[in-house]
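What follows is one structure encoded as structure tokens, with my remarks underneath.
Of the protein chains in this complex, all but one are displayed in their positions.
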Amino acid sequence: MLRVGSNLAPLSKPSPGASGSKTGSWRIFKPVINYDKCVRCLLCWLHCPYSVIERPKDPNGYVTIDYNYCKGCGICASVCPTKAISMVPEGE
Amino acid sequence: MLIELRFHGRGGQGAVKAAEVLVDAAILEGKYGQAFPFFGAERRGAPVEAYARISDKPIRIHSGIRNPDVVVVFDPSLLKLVNVLRGLKPGGKIIINTPKKIEIEGDYEVYNVNATKIALDLKLVVAGWAIVNTAMLGALVKATGIVSLDSVLKAIRHTWTGELGDKNARAAEIAYNEVVKVK
Partner (left out) sequence: MVLMALTGNHAVAWAVRRARVKVIAAYPITPQTTIVEKLAEFIDKGEMDAKMIRVESEHSALATVYGAAIGGARAFTATASHGLLYMHEVLWWVAGSRVPLVMAVATRAIGPPWNIWSDHSDIMGQRDTGWIIAMGEDNQEVFDLTLQAFKITEDERVNLPMIVGLDAFILSHTTAPVDVPSQEEVDAWLPERKQLYVIDPEHKIQIGNLALPKDYAVLRKSIEEAMDNARKVIVEVDEDYGKAFGRRYGGLVEKYRCDDAKYIVVLMGAWSGDAKEAVDKLRGEGYPIGVLRIRYVRPFPIEELVEVARGKKGVLVVDRSISFGNAGPLFIEVSSALTEVNVALKGVLAGIGGVDVGVDDFVEIFKKFINEVEEYGTFIKRQEWYLR
């Protein structure tokens, strides 16, 4: 919830919200990035529906995934042009 | 003072534009005006109607014009297709583009002008249609005096620039001088 004066707006950040828990615990498959194949195109960052992929501060750096909230939907792996992201079963 | 006009034309002859230019002329003279088309089956050649109101006071009414004071007919063939006299007030004026004399029965003042010839002579033609609207405007203001020819010419030059503006202004001037009251 964003509060500005008496105005409220339905904004939120990834955090313990409606589910009441760190949603990373919902994962069955986990996205793992092979940084050797990563070309830093940022498509995974752009497409992640939960904003759990962090863009690096250094433009030459690599993205990181916040596994506390990543639900393992697989969209990042699906859009990666070099197939640098693999969906690996949780626990492996 | 409130004058209500109805224009009869065929789609593509510029009846709607004529109403708009007339309003522009009225505004240039410090008067008030309102112009609108009737939207029906709009395509080139289909009979269309356009309307205008000219007044010395702000115009609040927005409903349709049922009893015009003036009717302008851009194409004589429309006389057989459409009842151009519909609602025209007794003593009202009707201005017809026609190559030969046409009188209308009834309590009306009838004016004739060969706007087609004027347009063709000036090579005001688009897609095979003689563009008679500016000539008809000239004839209209001579017959009714609702705005001055000068304002009409200014409004025409406002709408069409360069050579096209000159030709259209010339058409209005010639028609202004040539229109005759036949009844």
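Labels for the chains are A and B, by order of writing; each one numbers its residues from 1.
The definition used in the following text is that a residue touches a chain if its C-beta (ideal position, glycine included) is under 8 Å from a C-beta of that chain, and two chains touch if they have at least 3 such contacts.
Being a predicted model, the structure only gives us computed values, none of them experimental.
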item	value
From B:A46, B:I61 or B:V180, residue that would touch the chain that is not displayed	B:I61
Touch residues of subunit B, complete complex, unshown partner	19-20, 23-24, 27, 32-37, 39, 59-64, 66
Residue ranges of subunit A at the interface with the undisplayed chain	1-2, 4-14, 17-18, 51, 55
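The rule is short, and it goes like this: only the chains that are shown with their structure count from here on.
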item	value
Separation of mean Cα positions, subunit B and subunit A [Å, integer]	68
